[in-house]
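Could you have a look at this structure, given as structure tokens, before my questions?
A single protein chain has been omitted; all remaining protein chains appear in their positions.
Labels A and B are assigned to the chains in the order they are written; within every chain, residues are numbered from 1.
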Amino acid sequence: MADVGRKKRLADYGLRSERTLMRRKGPGVFEQELGDLESKIGLTTVGKAVAWAQGHSIWPDTFGLACCAMEMIAIVGSRYDVARFGAEVFRSSPRQADLMIVSGRVSHKMAAPLRQIYDQMLEPKWVIAMGACASSGGMFSNYAVLQGVDKVVPVDVHVPGCPPRPEALLEGIVRLQEKILAGVPPAYEIRGVAS
Amino acid sequence: MNFADVPGFASVTEERGETTVVIEPARLREASEYLRDERGFNFLSDIAAADYLGWNERTVAGYWGHRGGRDINRPGSWGLAKKPEPKAKRFSVSYHLVSVVSGARGAPRLRLQVWCDEGESIPSVVSVWPTADWHERETYDLMGIEFEGHPNLKRILMDDDWQGHPLRKDYPIGGEPVRFSGAE
Partner (left out) sequence: MALAERKQAPIYTGTRIPSPIPSVLQVDPALREEGDILEVNFGPNHPSTHGVLRLIVELNGERVEGVEAVIGYLHTGFEKNMEQKTWWKAITYPERIDYLSFQINELAFVLAIEKLLGVEPPPKATWMRTLLSELSRIHSHLIWLGTGALELGAISLLWYCFRERDAVLDLFELVTGVRMHTRYFQAGGLAEDIPPGFFTECRKFADMFPGRVDEYEALLDRQAIWLERTKGIGLLSAEDAIALGQSGPVIRASGVDWDLRKVQPYLAYDQVDFDVPVYFNGDVYDRYKVRMDEMRESTRIVQQCLDGMPEGPWIVDDRKIVLPPRHELHTSMESLIHHFKLVTEGYRVPAGEVYVAVESARGELGCYVVSDGGSKPWRVKFRAPSFVALEATATTVAGSLVADLIAILGSLDTVMGDCDR
């Protein structure tokens, strides 16, 4: 097959992309999937413990830029409660944050501070590109907006929407948790920035 | 209101309930002080510049269909292609003025307009309405119109070392080409 040298995709690890937050497949399916994944990646017990701790306490950085930031603050609110996922502690200092949720359009002027904040975060670190503007430039295909934040930082999860509903962002955070728990390395180890 | 005694007065038009007074750029500061002090236009709401490069090159079909009916005897009033009237100069800078009086119900608005070409500069009105500071910087940044007498004329929205003035008509839209979108 012509998939020699192809980059690994999540489906290769066994994760099905149509999975949603609502578990309709009955008890134990999530755990079974994770079990299959873990056997494929082969984390040690210590590795699993560390991944469990990392995944369940991802602290986001306050990187709210534009409209998506409003929905990001909404997940902190009581209806969408991101605290159940361990991620309610938004740190202003990138040194203390694990996750950068790029929420909003990134102008070229802001691209340099964006990369600087990313560099100041300590490994392991993850990036969620929230919304259409962060994923690809959104509706703003023009001189001012960076056409996708993955041109500057390596992105783990893209969350589509303009702006994505808070539930969609939570789905993105849960997918990221799945990746971490399964042992998938952060994006900077798998791929660099787009060109 | 009669605006013929505004310094540098060139013309006045009134349409759709809005008054536009066009004056000579050289006497802009005088006119601004006159309007602020004598006529009570103490509030500068906005400075809007427009670039008319290519204004009369594109044919646009005459506006066909209007609630008020259309005059079929007037050529160009329906379906026939026509070009808009050419403008004398390239850039227009409109100063939107309001007369703010606390408790007023109803306030006169005025559009003070000056026209200039590429390379010509316009006197700054920062001494008259301090709010013009950032509006003029934005106009300089995005349109490239210089304001002489401005205390701090540098780029405001674009990067400090950006080349070009993005909102001009000869500046490309940029971004990435998207197939079949017409914006390639």
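As a convention for this text, a residue touches a chain if its C-beta (ideal position, glycine included) is under 8 Å from a C-beta of that chain, and two chains touch if they have at least 3 such contacts.
Please read all numbers here as calculations on a predicted model, not as lab measurements.
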item: Contact footprint on chain A, counting only the chain that is left out; value: 62-67, 69-71, 73-74, 76-79, 92, 104-105, 107, 109-110, 113, 117, 139-145, 162-163, 165
item: Chain B residues that touch the omitted chain in the full complex; value: 15-16, 18, 20, 42-46, 48-51, 55, 58, 60-68, 84, 94, 96, 100-107, 109, 111, 126, 129-131, 133-134, 138, 142, 151-152, 155-159, 166-167, 171, 173-174, 183
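The rule is simple: only the chains that are shown with their structure count from here on.
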item: Centre-of-Cα separation between chain B and chain A, whole angstrom; value: 45
item: Parts of chain B lying in touch with chain A, wherever the complex brings them together; value: 158-159, 166, 171-176, 178, 181, 183
item: For the chain A and chain B complex, residues of the former touching the latter; value: 108-109, 137, 140-145, 147
